[in-house]
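Can you keep this structure in mind? I'll have questions shortly.
Removed from the display is one protein chain of the complex; every other protein chain stays in position.
Order as written gives the chain letters A, B and C; numbering starts at 1 within each chain.
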Amino acid sequence: MDNSKNEQGKLVCRCEEVTEEEVRQAIKDGAKTLREIKMITRAGMGLCQGRSCSKIISLILAEETGISIDKIEPAGYRPPLRPIAISALAKAKKKIGKKLKYKFSSAYNE
Amino acid sequence: MRITIHPILGLLKERKKITIEIDGQKIEALEGEPIAAALWNAGIRDFRYTRKRKEPRGFFCGIGLCTDCKMIVNGIPNIRTCVTLVEKGMKIQRQRD
Amino acid sequence: MIETEIAIVGAGPAGLAAACESAQVGSKVIVFDENNHPGGQLVKQIHKFFGSKEHLAGVRGIDIGKKLYKRALSLGVEVRLGTVVWGYFENQLAVVFNNQVEVVSAKKIIVATGALENTLSFPGWTLPGIMGAGGAQTLMNLYRILPGKKVLMVGAGNVGLIIAYQLLQAGAEVIAVVEAAPKIGGYKVHADKILRNGVPILTGHTVKEALGKERVEKVIIAQVRSDFSIIPETEREIDADTICLAVGLTPLTELLWLMECEMRYESDLGGFIPVRNKNMETSISGIYIAGDVAGIEEASIAMEEGRIAGIAAAESLGHIISDKARMIKNRAEESLLQLRLNPSFAPRMTEKNKTNNGIIKNSQIEILNRNGSIPIIECNECIPCNPCETVCLFGCIQVGTTITNLPLLNLDKCTGCGQCVLACPGLAIFLLDRNYSKDEAAITLPYEFLPLPKKGEKVIALDRNGSKVCEGEVLNVILTKKGDRTALVKIAIPKEHADKVRSIKTTRLDSGKEGEN
Partner (left out) sequence: MKNTAEIVVIGAGIIGSTITYYLAKEGLDVVLVEQAGFCAGSSGATHCQIGMHNRFPGWGLDLSIKSIEILKDLSNQYDFEYDETGSLLMIDNPSKLEWIEKRREIQFSSGIKSYYLTRKDLDREEPYLSQNIISAVFYPQSVRINSMRLCHALISDARKIGADINLHTNVNDIIVKNRKIQKVKTSNGDIYTHNVINAAGAWATKISNLVGLNIPLNINKGNVIITEKIPKLGIKYKGEIILKDKKGNPIWASNEISELEKEYSVRFVFSQTVHGNCLIGRSGEFSENLYDRDTSYLSIRAILSRAIKFMPILEDVKFIRTFAGLRPYSIDEKPILGPSQTVNGFIVATGHGDKGIGWMSSGKLLVDHLCGRKTFMSIEPFLFDRIENNI
């Protein structure tokens, strides 16, 4: 069975592929808030903006520092609360995925 | 696998079948269902491969929050397939960041 | 710019209840929801809810959602689905629908955004096939796609137990429910439903690692100590294609953080929640909350909170005089008090009573052996629930005004009609006829699986842990409208097994698994 990926360490942040070890190291390096852990490790900086990992990381932070869990606030929510297409705000009606002049696919093939 | 008959929900209602494409492979989907559901039904579990570890990822939260099911849809990357409904002829690619 | 008196974020039980209450007294209400379906999480709750008549007890969640939505529409509420609320700028909400951003100006805002599933991280937890239990529930009950064939459920709280049962209903095999705590967290009746269908609940266990290449193929579980550390050499490798994580919920408070509402941490309620007053109004005047975003509780509680928030918002807009509003709020508050009666505070059954399966007045013990069917109530936790009392035409079951009381049986007038069996949302009532024939007893079970057994068919009779006891013969299968898709299956079994048998397994090929590939 393939578990070579597991040997690279247990992930806590799914989006940015940050391991528990990296988070603990950031805390040892002085991080005391979720924001600081995020700045150092990128945990919570991905597309989901920390929605999956912030609770797990809060628990690690509480465990490592002894800070009470009720004092660990989220890293800060900012608009937009969901990924929003730029055209939705910048422009009039335009449906996702329709009549594209510029294609990403080519960039992916590079 | 579709649950065609269910003790509480009864028979699966007839819905229009459409075809979508995943990395060139044609699969059947039902109108009104999200892309992720159609893929799962077709037995596809790996929706994307991650940047660092090149790990497979699939359906996880189902409500558009975890963003793990993101794929390239009609050329546009990072589309949350669990909340994006299928459309006829949609071209979907596994995202390899 | 969209203008309205009340903007509600979230069309789940709390949001829709708030909408109905405020629209009923003449408020202009728009509800926004990012999902394409109304009802929030109710759309996939296919089990019957606890509570009392006022809380629509005994009705399946999915139908409560439909009812609420219809009612909201009939009251003139505008429900905008597929509309994401993504920002809050200078007292206005920014929404996006069909890739078009709009701004919403509302005099009052009710935030009913619900909750987000917690996750559990273990090596390999990112493999496809490992998902939130709610995600799996969405797949099977909303989109009608089976999440997997061999499923391991992680977490024995109510969510884990209920979804494990629903996985069985959908035709999946549930290998086990693992729970790190030393005991089951959810209601016993929910646990019993899966136990008697052969799903073991492994308390004091955790997932150590998931293995697989393109998807999960194997999972290693292990026993844990009370500090949740793994006990060496207790590891077991199990084949599984799906792992569901049901490890709690967190209020989805992101919008309230943006609004800069004052928050406080309540671990029992799932994390940070907004500080609110009796009107469900937050620290910011004109912003109300209801439902799971205000703390993780039951859907029936969410609806009552929604009523309070809805009527309070309408009151502050001058649509209802405060005396009347107070009456409605008081009623909702009383209801909340009842629903919140914590089972752990209520009196536990004695061991003796437990063996009798239901509380029966001592003087009636002899009636247990009379001819004909009598109910056996295996409800020994103080759940806020009383449909068994409400449904009995002969007044044989008493719960009383405190709905967490255990049901009290008075068998004098019992006809063995079986209405209580159908009404019990916990599927915890059975009918037992000890003297069905010379050698046989007959037991009537609530049954919610496919295929339904047929009269005369031989079935395998299972005990409370799902182990085979004996064979049984189906005497009767009744599917009534009142039973709402719960069938009554009556089987004959040898007399000596009367107190053991609590479930059946059909031996026919499962037609529910049609289309398997």
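List of remarks:
By definition in this document, a residue touches a chain if its C-beta (ideal position, glycine included) is under 8 Å from a C-beta of that chain, and two chains touch if they have at least 3 such contacts.
Since this is a predicted model, take the numbers as computed values, not measurements.
The undisplayed chain touches these shown chains across the complete complex, A, B, C.
Listed residues C:Glu90, C:Glu233 or C:Asp323: the one in touch with the omitted chain is C:Glu90.
Contact between subunit A and the unshown chain involves residues 29-30, 32-33, 35-36, 39-40, 42, 46-47, 49, 78-80, 83-87, 89-91, 94, 96-97, 100-102, 104, 106-108, 110. For subunit C, the residues touching the chain absent from view are 87, 89-90, 92, 94, 103. Take subunit B: the residues that touch the chain left off the picture are 51, 76-78, 97.
We adopt the following convention: only the chains that are shown with their structure count from here on.
Chain pairs A-B and B-C differ in how many C-beta pairs they share in contact, with the greater number at B-C. Between subunit A and subunit C, the centres computed from C-alpha atoms are 31 Å apart. Each chain gets one centre point, the mean of its Cα atoms, and the points for subunit A and subunit B are 22 Å apart.
Averaged C-alpha coordinates give centres for subunit B and subunit C that are 27 Å from one another. Taken residue by residue, subunit C touches two or more other chains at 34, 116, 126, 213, whereas all remaining positions touch fewer.
Counting only residues that touch two or more partner chains, subunit A has 5, 14, 51-52, 82, 96. Residues of subunit B that touch subunit C in their complex: 1-9, 12, 33-34, 37, 40-41, 43, 45-47, 50, 55-66, 68, 82-83, 85.
Contacts from subunit A toward subunit C in the complex involve residues 1-3, 5-6, 10-12, 14, 20, 51-53, 55-56, 69-71, 73-74, 76-82, 84-85, 87-89, 92-96.
Contact residues of subunit C toward subunit B in the complex are 34-36, 46, 60, 116-117, 126-132, 134-136, 138-141, 143-147, 149, 169-171, 213-215, 448-450, 485, 511-512, 514-517.
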